[in-house]
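Heads up, one of the protein chains got dropped from this complex, but the rest are sitting where they should.
After this line comes subunit A, so read on.
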Amino acid sequence: MVGQDLSKRLKVLVVDDELFVRMMAIDVVSDAGHDPYEAGDADEAVEMLEAEPYDVVFTDIKMPGSIDGLGLAALIHQRWPQTHVIVTSGHLTLPDLPQDTVFLQKPYRTAALSERLHSIAG
């Protein structure tokens, strides 16, 4: 994409158990000039993170599995501190998040997500 040339192309892992919601996020990521990857829950995301590094993890909070999105955010903060985390959820009140974690309330403006990615890509 024009205008993205100077900034970094990010590897973005989208984690959401809702297919349509996940697909939309994936489109936003690729439209913004980054490389999207997807996981249906936090456990799958952890497996993928153990296999290779990602620049950004964009995750929902409430998902089935052994940990939820908040657990995933905490784990990433601890094990993969280089990875940026953006958390999204329908929660009305802002949950307790690790430092530097960005929160987007669902439903979010697609531009809000691409702006976040843009500022991470610097």
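As a working rule, contacts are C-beta pairs under 8 Å (C-beta built on N, C-alpha and C of every residue); 3 or more make two chains touch, one makes a residue touch a chain; residues count from 1.
Everything below uses one rule, namely that contacts and distances are computed from a predicted model.
From the set "Lipoprotein", "histidine kinase", "Aminomethyl transferase family protein" or "Substrate-binding domain-containing protein", the protein name that UniProt assigns to the chain left out of the figure is "histidine kinase". Of A:P53, A:P81 or A:P107, it is A:P107 that touches the chain left out of the display.
Interface with the hidden chain, as seen from subunit A, comprises residues 18-24, 27, 62, 89-93, 105-110.
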